[in-house]
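To start, the structure itself, in structure tokens.
A protein chain is absent from this complex, but the other protein chains hold their places.
And now, subunit A:
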Amino acid sequence: MFKIFFKIAARQLWQGRLYAMINVAGLAVGSAGMLFAVLYISDESSFDRFHRNSPNLYRITSTYRERGEIIRTGGTGQVQGPAFQARMPEITHYARVMGGDIYGDVRYGHNAFKLQLLFVDASFFEVFTFPLLHGDGRTALQNVNSVVITRRTALKFFNRTDVVGELLQMDADPSAMRIGKPLVVTGVAEDPPANSSVQFDILFPFEFMKVSFDDTSWLNAYLGTFVVLRPNAQPGQVIGKFNRIAGALSQTQRKDHPEASAITYGLQKMTDIHLNGQEIPNQNGESGIVNSSRPLYSYIFAGMAGFILLMASINFINIHIASSLRRAKEVGIRKATGSGTATIIVQFLGESALLIAVAMIISLLLVFLLMPAFNHLSQKTIQFSALLNVGLLGSIIGIFLMNIVCAALYPAWLVSRLSPVETLYSKIRLAGRSRMGNMLMVFQFAMAILLGIASVVFYRQMHFIRSKNLGYNPDQVVRIAIQGVRDVHQVHKRFQNELAGDPAFGAISLAGEFGNRDVVVNGQKMLANVRTVDADYLPMLEMKLLQGRNFSPAFPSDETFGVLVNEAFVKKAGITDPIGQRLMPDDYFGKQSLSILGVVGDFHFNSLKERIGPMIMPMSTHYGGGELWIKIVQNREHYAIEKLQKTFKKVLPDAVFDYAFLHDANARAYASELRWQQIITIATIVAAIICGLGLFGLAHLAISQRRRETGIRVVLGATGYDIALGFSKNFVRIIFTAILIASAAGYYLMHSWLDHFAYHAGLPWWVFVCSGAVALLLALFTVFAQALRAAAADPVKVLRSE
């Protein structure tokens, strides 16, 4: 019995090998996508689980009110950790972590590298689980000038890892300068795993940072405080104690800052942080947490993979329904000879299972082959062997079963219900036009068209971003960072001298970005972005001066009293005659007011996701900090960068040459959009191929089942065109319905996506028309090509073979 089933299955597959291939290809691609989604999700949820303390490991969160908005962040100040632990037995350990986006130049001999720094309490290795290769974690960070480096860092500097006792230098760091001693390597840690939210190249004791930055305020929130609670502690009660203790200790400080008095504390599990980063607004990644993600990405990923798998299943169902009618006779004979419905279902399911198993094997192969590309796209470092994990192995079986249920069950059930009399005496019409099949195809095409719309909209928006007039010209401008505490004016001047007369260089400007700061103007306090610039800055970037004048060496007082503002600032401040108006920047920029010299046309200093806000530009030659902005003559880039590197080595011999073209730096803001654009484009292509294959299979099947009819029609005077039109009618109806559904869904979804951008390319009607037209043309081409071939077949032969 079983042998016969197997024989029939094998022969059936061979006979319908074209359809089997379409089905296997679709299911393999769909399943591979699903496996990638599972890998992605399991990687996302694996973050930070490797810490031994992870069941009891929390981060203290702060909730406060700023400008009427309630903000919940993962940040705290320096005082909360020690104050809470001293008063609460529930906390066994705490560690403050500051860093994430903080980098510094560390040097050994003449070898300097830009490293990711983390300032941590000595208890770091008791709170987190980062194994040490050398050194003792309990004592490693006890001295103010001791540091722990990672294996990677050790290899970079020393080409070996047993480097405890070696000395490192940090030249321009305010703390290192005050301590006046070299850094001593006291430990070498294993590199943090990729699924860790805490990443570092080198660890400094918290005391090291406090040498130059000691902060006793309860009202700040910038670094991360992590606590290990006793296993029996109740987080709710702990939070209550936090707030009581903080309330008592910060009373005097709150009196001075009544607007900050609403601050309350909470706890967030370490393992929840990756998918809910609670980044601190206006603080540059100092909370110790990096690479945080959103669960939305997992959902979108899984959703797209699921849809592609569903599309492949729909092909499977449609082709099976259509071709199973070919097997109606077999079912009839089986039933007439006494087979039950269940046996027939099992037989057909078995055949499908064989096909699906082949598809699964191919999908594993695909996953193996495409893993590097996937890692590149998703910015992960997942290994193929991750699939061998028990849970993921289960998901492979799960996908296999899902395929069977989604794709194979319905056709098998449908075939099993055929009545023997009807099939044996050919009394049923075997046209294969089932309503269910049509609905599934509508859904399938709607999905493909929707993806098409999305990829066009993404592409347009990205193009818009690339080609948008930013209000300045970023072409050929290079930024060079000057790390640490250095005399930037001295560096600036030396660069100007070294490069003077070299035709490869245009202006050499000093400019610094200081983020959003308070400014008092016109009697009101407002937030404005602060950027220090010099006289060369505006002309170099081809910014427009709308009123007044630029800074000028002819007026020495510009340095101390002048300021430029942008259009948005004038508007926000509500000043009608800005030139000569006075404004008061915050303490860092001195205690005297500045006078507005000129108004600069608005330019996009942030990404296009944000509206252009108010900005003030004091003169960089008067204040500390800043970077070099250098214009390079076209086609001399290669030479210029080499020359800049040489000059940098000469001016700052022990610092790291860190440069970026303005274009690349701008593009970084859209890295995630670009990645999604690629993912959606790939999904669209895959979806289009699967839809196309399905349509090809169905059309092929329909036409081969209606060869006789085609022959008759040709004899009756039909041309190939008439025949093709007849076959296309149903498909055209299906695709039109799909276009309508996809356009409605696409309009809604794309609108909400574009709303993330303060400036976007819009959503013109032709995007929908074009996506639909492409789908329609592809479908018609598929059907027409086959129908014309069928019509060209010799009708005499077809009719005679009946």
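Please note the rule applied: contacts are C-beta pairs under 8 Å (C-beta built on N, C-alpha and C of every residue); 3 or more make two chains touch, one makes a residue touch a chain; residues count from 1.
Quick note on the criterion: contacts and distances are computed from a predicted model.
With the options "Urease accessory protein UreD", "ABC transporter ATP-binding protein", "YeeE/YedE family protein" or "ATP synthase gamma chain" in hand, the undepicted chain maps to the protein name "ABC transporter ATP-binding protein" (source: UniProt). Contact with the chain that does not appear here is found for just one residue of A:Ala718, A:Leu754 or A:Ala790, A:Ala718.
Considering the whole complex, the residue from A:Arg138, A:Arg230, A:Arg294 or A:Arg708 that touches the absent chain is A:Arg708. Taking the complete complex into account, A:Leu799 is the one of A:Leu267, A:Leu545 or A:Leu799 that touches the chain left out.
Of the residues in subunit A, those that touch the hidden partner chain are 426-427, 429, 431, 708-709, 711-713, 715-719, 722, 794-796, 799, 802.
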